[in-house]
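FYI, not all chains are in this one, though none of them got moved.
A, B, C and D label the chains in the order they appear, each numbered from 1.
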Amino acid sequence: MNTASISRYPVPELAQLPQDIRERIEKVQHKAGFIPNVFITLAYRPAEFRAFFDYHDALLLKEGGLTKAEREMIIVATSAANQCHYCVIAHGAILRVYAKNPLIADQVAVNYRKADLTVRQKAMLDFALKIALASHQVNDSDFSLLGEHGFSADDIWDIGAIAALFALSNRMANLINMRPNDEFYTLGRAPKT
Amino acid sequence: MNTASISRYPVPELAQLPQDIRERIEKVQHKAGFIPNVFITLAYRPAEFRAFFDYHDALLLKEGGLTKAEREMIIVATSAANQCHYCVIAHGAILRVYAKNPLIADQVAVNYRKADLTVRQKAMLDFALKIALASHQVNDSDFSLLGEHGFSADDIWDIGAIAALFALSNRMANLINMRPNDEFYTLGRAPKT
Amino acid sequence: MNTASISRYPVPELAQLPQDIRERIEKVQHKAGFIPNVFITLAYRPAEFRAFFDYHDALLLKEGGLTKAEREMIIVATSAANQCHYCVIAHGAILRVYAKNPLIADQVAVNYRKADLTVRQKAMLDFALKIALASHQVNDSDFSLLGEHGFSADDIWDIGAIAALFALSNRMANLINMRPNDEFYTLGRAPKT
Amino acid sequence: MNTASISRYPVPELAQLPQDIRERIEKVQHKAGFIPNVFITLAYRPAEFRAFFDYHDALLLKEGGLTKAEREMIIVATSAANQCHYCVIAHGAILRVYAKNPLIADQVAVNYRKADLTVRQKAMLDFALKIALASHQVNDSDFSLLGEHGFSADDIWDIGAIAALFALSNRMANLINMRPNDEFYTLGRAPKT
């Protein structure tokens, strides 16, 4: 087991956390088999914890025109641009699982333009990166182009909002030196069978 | 009254919103005398609305080592770097009010290095800008330097988290073409008396 | 009255200046009701002062296809890109006055792409920003595009030359820590009646 | 087996290659169990192939102050900055094998500043990135700093030359759309036992 620090800030004991937060974490632990460090490290600030995961769930658990794998592609591509250690490793794992593709996460992290993606998905990531890196230049022609690829206005909100949420998340992880769990590095790497 | 569009997306009617959101908005309206457009435009997505304002309140209404004016300085400086129309104008107004200084918001928006700030406040904004623009380079010496200026580890989390939240907020406002209310342009410009 | 320093360099007494410079300043003072700091701070170097204001007048007082408000838009947009405290505040005020629009200067300073401008004016500012930030890439297609928006070759010279003059002016103001007069912050903010 | 194209350019048949190149490739195939795509795709140009691998061997097989794992760190970190799909994936695998560490390659690729490295190794990568991204600014103080970390002048040549060789390699791989073999994605990921 890796004993390196997972945050610059104190990491709370599960038992000492408010009940709603503890239950939220235990539910994830039950599903994943371990507690992803983003939960336990952000729990240092309960009110921010609740808002962050509410935001996360609102964008990633909702129905919509983007598949679960596509949402993770947005996270991985923009987090790589922001050099966010935690988010690239952890969401890379989730992307591999959702996409049932052991190669896709590393491809998207290094250079999504060369990844095994559809033209539509590359257009989606072009826009996500523009939100991540130069949102002041977003304009009507971006919306037209995405429309030509079949994205609705609500899909475009979803793309932009996921990129925006991880603009926050990447900065928090970089601020506190959040370390990904070792488990994420290998999750989903076995080839689809 | 300005009739220009305040969002690329449909703007909900107050009466049609879920009660908790309507009450939250009416409370702000009562206090400010008008509904800031960030509330009514983001209400298009109720779940994201709730998470966003919970996050906002968790960081901006809490106690802590930063004054209310200092928190607004962080918002204005980073939002200017992201060229976010809504946030610079609206939070510029709030900064003028909290700081009781009609000049400070424009100064911080144009170039905080030349603004009428203390050395400590400039160090705070140097760090906020680093979170906004190059968070992957944050390191121990940033924490040491802020410590020398009297910021506690929790203050540094606050600085970083506010910059991170507005990294999200700026991108959402740029995504939806959020327009600031005309009222914000003049709020707090009368000199302190 | 604000007693902060208005320049890193000695600020001459009006009475000690060469007569032509004194008269030029008094004429502006008579018109504006106060002496804009750019005059008195640059007067530290009389020969450069004369050349600067001759250049300024040659571009801003001449007839031509650009309105006075449009010329100020160029100054505000490029000075914001250069983070020039004096020029954004002072020419923002002049822009509000010429455009009879209390909102326009802040909009152009934060992100002209989202400002209440015509498509033609945004094309003008796209070109002005290219001159300000990447003039080595100016090419024939820039001229064609501006031509399609109705700008003559002489109008394009004017756009480029104003952006070029404030490339100089912004750097001088940043060099000497030129401080805008407090009066500029509020000038022209009363709504048109 | 993945049937996606591994190069924009024709990929030669092993049997048709000049004997020295064929032998060189068969030797690698024997050792690795597969032919890394960089060999077969670059063999399209035999003379360049020979020079490239001679250069590679001169820097990576020689004795010297840098461990084999450290040389691969330089390759992974600079190739990530250049967004080179092939080099990050393939040399990431080699780094995991040499370092006997299943986590290190992803860490270095995302943000070497947060990776499980020594202070000395981070100084080595700071310099490698400077060679990769801003070699015109290299100066005496870079050499002094590396000297303080125990690097000899010859070690510094090695660091710089490896970064320089992969400046070439990354650009070639991006030019021809070189695709990494699927095998590299999982190589060395089993934890050290």
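Heads up, the rule we're going with is that a residue touches a chain if its C-beta (ideal position, glycine included) is under 8 Å from a C-beta of that chain, and two chains touch if they have at least 3 such contacts.
Computed from a prediction, not measured in an experiment: that's the story for all the values here.
Trainee: Beyond the 4 chains sitting in the coordinates, how many copies does the whole assembly comprise in total?
Mentor: 6
In the analysis below, only the chains that are shown with their structure count from here on.
Trainee: Just how much do you need to spin subunit B so its Cα atoms sit on those of subunit C, in degrees to the nearest 5?
Mentor: Angle of the fitting rotation, subunit B to subunit C: 180 degrees.
Trainee: Quick one: subunit C and subunit D, Cα centre-to-centre, how many Å?
Mentor: So the centre of subunit C lies 51 Å away from the centre of subunit D.
Trainee: How far is the middle of subunit A from the middle of subunit D, if each middle is the mean of its Cα atoms, in Å?
Mentor: Chain centres of subunit A and subunit D, defined by C-alpha means, are spaced 28 Å apart.
Trainee: Any chance you could list the residues of subunit B touching two or more other chains?
Mentor: In subunit B, 83-84, 136, 174 touch at least two other chains.
Trainee: For this assembly, give the contact graph shape among line, ring, star, complete and other.
Mentor: other
Trainee: What are all the chain pairs that meet the touch criterion?
Mentor: A-B, A-C, A-D, B-C, B-D
Trainee: Name, in rising order, each residue of subunit B that touches subunit D in their complex.
Mentor: Residue positions touching the partner: 136-137, 139.
Trainee: Which of the residues in subunit C end up touching subunit B in this complex?
Mentor: My answer: residues 4, 80, 83-85, 88-89, 92, 102-103, 106-107, 109-111, 114-116, 174, 177, 179, 182, 185-186, 189.
Trainee: Name, in rising order, each residue of subunit D that touches subunit B in their complex.
Mentor: Against subunit B, subunit D makes touches at 111, 113.
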